[in-house]
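A protein chain is absent from this complex, but the other protein chains hold their places.
Take a look at chain A:
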Amino acid sequence: MAAAVRGRRFKWSLELAAAPGGRPRGAAEGRGPLGFAERQLGEGGVHESDKILMEKRCWDVALAPLKQIPMNLFIMYMAGNTISIFPAMMVCMMGWRPLQALMSLSATLKALESSSRRALQGLVFLVGNGLGLALALYKCQAMGLLPTRPSDWLAFVAPPQRMEFTGGGLIL
């Protein structure tokens, strides 16, 4: 390993490119960095595979929500139905992500523009997110977070109006 103190500017420096024997600096500059190829890549063969890739990429985007579902199901199963901070956070995330995706639907559709089956892909994306949302709702329901029972509205039940007035007691 050759290490040399050069000049007064640096205390020390390490010259990786320096060859044994002390070749002058600058001689290595023509070589380029590692992995540098002098030859240019051909363009003709790439076109076909690119399209397929694009299509595949678009399908990936469209199917992503559906692929999430088994994972979500597993998480749901693991989280249980008790209401505590982690399951609640999970349910929130499960509900929030499809909602976010649906809100940015136009952006996704734009990304799918290059695809030839973009209508189908859009639909699949929509259905996937819808399913995710439904799953989140189902989870909420299972956890008892949805006000679907009369007990959830009990606090708002007004007392019935009194139709008769009574009074009296033991004779004074």
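Here is the rule we go by: contacts are C-beta pairs under 8 Å (C-beta built on N, C-alpha and C of every residue); 3 or more make two chains touch, one makes a residue touch a chain; residues count from 1.
Quick note on the criterion: contacts and distances are computed from a predicted model.
Not shown: a single chain whose UniProt protein name, out of "Ribosomal RNA-processing protein 43", "Cysteine dioxygenase", "ER membrane protein complex subunit 1" or "Pescadillo homolog", is "ER membrane protein complex subunit 1".
Contact with the chain not shown here comes from a single listed residue; of A:14, A:52, A:85 or A:163, that residue is A:163.
For chain A, the list of residues touching the undisplayed chain reads 144, 149-152, 154-155, 157-172.
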